[in-house]
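Here you go, one structure.
Removed: one protein chain of the complex. Kept in place: all other protein chains.
Chain IDs A, B and C follow the sequence of writing; residue 1 opens each chain.
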Amino acid sequence: MSDAVTTDDLVAWIRAFRDAVQEHRDELTALDSAIGDADHGSNMARGLDAVVAKLETPPASPAELFKTVGMTLVSSVGGASGPLYGTFFLRIGPALTDPADATALGAALRAGTEGVVARGKAEPGDKTMVDAQLPALAAWDDAVASGADARGAAAAAAQAAEQGRDATAPLVARKGRASYLGERSAGHIDPGAASSALLFRTLSDTLAARG
Amino acid sequence: MSDAVTTDDLVAWIRAFRDAVQEHRDELTALDSAIGDADHGSNMARGLDAVVAKLETPPASPAELFKTVGMTLVSSVGGASGPLYGTFFLRIGPALTDPADATALGAALRAGTEGVVARGKAEPGDKTMVDAQLPALAAWDDAVASGADARGAAAAAAQAAEQGRDATAPLVARKGRASYLGERSAGHIDPGAASSALLFRTLSDTLAARG
Amino acid sequence: MKKFVNDPADVLAEALRGIHAAHPELRIDTENRVILRGEPTREGKVALVSGGGSGHEPMHGGFVGRGMLDAAAAGEVFTSPTPDQVLAATQAVDSGAGVLHIVKNYTGDVLNFEMAAELAAAEGVRVESVVVADDVAVQDSTWTAGRRGTGTTVILEKIVGALAEEGADLDAVAALARRVSEAGRSMGVALTSCTVPAVGHPTFELPDDEMEVGVGIHGEPGRTRVKLASAHEIAKLMVDPIVHDFGEPVGPAIVLLSGLGGTPLIEQYLLYGEIAPLLAEAGVDVQRVLIGDYITSLDMAGASLTVVKADDEFLRLWDAPVVTPGLRWGA
Partner (left out) sequence: MKKFVNDPADVLAEALRGIHAAHPELRIDTENRVILRGEPTREGKVALVSGGGSGHEPMHGGFVGRGMLDAAAAGEVFTSPTPDQVLAATQAVDSGAGVLHIVKNYTGDVLNFEMAAELAAAEGVRVESVVVADDVAVQDSTWTAGRRGTGTTVILEKIVGALAEEGADLDAVAALARRVSEAGRSMGVALTSCTVPAVGHPTFELPDDEMEVGVGIHGEPGRTRVKLASAHEIAKLMVDPIVHDFGEPVGPAIVLLSGLGGTPLIEQYLLYGEIAPLLAEAGVDVQRVLIGDYITSLDMAGASLTVVKADDEFLRLWDAPVVTPGLRWGA
């Protein structure tokens, strides 16, 4: 099945996510300076560098891959994003069939986001990474329902994540460090939503590059 | 004798010195910022304000005046300039006849500067207030020798003090805080020389204004 | 950026190296970035573990020692430590009597300590946690992640550390910790931003004639930005919300006025000269006071005021001996 997403694809995704975070590191930190504490870029970059170092030994399965990714993020990032992104990946692995089609991958990503919500208790509109992830998942499911393969679903999800990211700008934060700012948090994009948009964009790019 | 300098004249001088220091306060501090610790302006201003407050009760004689001025400076300025200017005035009083002619006033001023040298051990060319005072005294004596009265002598002294002040610029400091700078002290006027130039300039102005 | 650093990525590791060199009486777990007492925990003594992002020194590492913490996990600058670090600290100091986690209320700290506590429990270590949330600048805690934890943490670590030293059991230690936590209120003001080494420029821009009222210790912007005011007016901006928040008369109290890292002691004393009469007026009866840099925000110019309503037990334990790099008396 040409739609099948392999372990190699997923490893490529994680590498691409690292590269994108490195590339946008200062931007993520600048977003976090405005409404947080100016470390989201370095936090994510540090964690994903550690992840990529671990991937020197190629994982045998998606389950192994995401366990490594999740554990490494939890143990090397710290801050709010460490446990949250860590949980995201830790929940993806067990939910994934190998190889996975668009439906299976969508379900696994949803399990990841549900893990984030369970840990962080964020609701939609709280101005967090969840506000990029949830629209992405919805777009994914819609695309699959309209017959899209993983590549198509990922493209739709990436676009929705970016819209979700941008839509965090007017919101008043109610979770995380930005919530302390009250009304003053409005007018700025949430850094975690921005990194989550990169997460879906790199997945889409990876699947597209695969052809 | 029209040349006679009275207690009132001398009180007027001290008041004029205070006003000049207040007016040039930031300038003196700027000079001290370059080669010292940025307090010469506030030090002198604080001390002379205290002096002028004490002069509310008019002194009966030059001796009383200069004792008050000297003691007040010693007890309200601190730093290097407090004991040095304090000593200057403390030494003037006892050396002064009342009323004083040009010769007597010149001798008294010299006693003041000798007090500064005795306390501070500065030699000519050490880039201190002494480098404004000594040329002023020499000019005073020359003027008197050429028949000048106190007014004329003070005018000559003021000019010489200003030349002495300017001549401190190229010098390398060997006394006071500026000496720590070594060669880097060259190129800046000494703040104490600048306040001493005001000292002689205000004396000249006071005697000139008296007519 | 004008800082004593080499590669900004190495700040934490290299600072730990300096702490190790300066304090041979402490142990440093370099791999896990944990600062520990030199001696293992006395049999039967409850151990106190705290930690958080770095950049707040002397908190927490500077409060490790007799009468205070048993271990502190040091996160990256302004980033809470990971569960692994906290777990390593917890396991290293448990004598079997259990461990109290002292956590400041930030999402990151809470989540990471929570995960560590779960892991420790799985390893058979009894862990209790207290979450400090004393920052009155965060007004509407229903709509936020709750109040931030700031200066009360320092006072709590001292008081509860003394009780643990006396041999109280974990429940008693945790109960006291919660009592101290609830008795504390804090408020901070920033005159300048701080500069995170890895970022290299100030976290926020603050015009020359403005200040941030209610700033967080991570250099998060405060609740309001107002015109730079005199020390007298700033004192009011700090005291009023604290007193107001207590609602009830405060009575005897322990007070901490902490510089945020870039404010010299002479200014801190001047500010306290304005704060003291305001506290007295408001019925705060200051029994003990600390002034200096105890909980900082890198090089930020600013100060935070903490008031802990203190009963006799708090005061007795406050006065008990303490021997740490950052706080020492009685021994």
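Assume a contact is a pair of C-beta atoms (placed from the backbone, for glycine too) under 8 Å apart; a residue touches a chain by one contact, two chains touch by 3 or more.
None of these values were measured; they are calculated from a predicted model.
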> Which of the visible chains would the unseen chain be in contact with across the whole complex?
Replying inline: B, C
> Looking at the whole complex, which of C:Met68, C:Leu271 or C:Val284 touches the chain that is not displayed?
Replying inline: C:Leu271
>> So one chain is hidden, and I want to know which residue out of B:Gly82, B:Pro135 or B:Gly152 touches that hidden chain in the complete assembly.
In response: B:Gly82
> Please identify, in ascending order, the residues of chain C that touch the omitted chain?
Replying inline: 2-6, 11, 14-22, 54-55, 57-58, 62, 77, 191-192, 208, 211, 228, 230-232, 234, 261-274, 276-277, 289, 291, 293, 296, 298-299, 301, 303, 323, 325, 328-331
> Residue-wise, where is chain B in contact with the chain that is not depicted?
Replying inline: 29, 33-39, 42-43, 46, 74-84, 119-120, 172-182, 184
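Note that only the chains that are shown with their structure count from here on.
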>> On a CA-centroid basis, which chain has its centre farthest from chain C's?
In response: B
> Roughly how far is chain B from chain C, going centre to centre by Cα mean, in whole Å?
Replying inline: 55
> In angstrom, rounded to a whole number, how far apart do the mean CA points of chain A and chain B lie?
Replying inline: 75
> Whole-Å distance, chain A centre to chain C centre, using C-alpha means?
Replying inline: 32
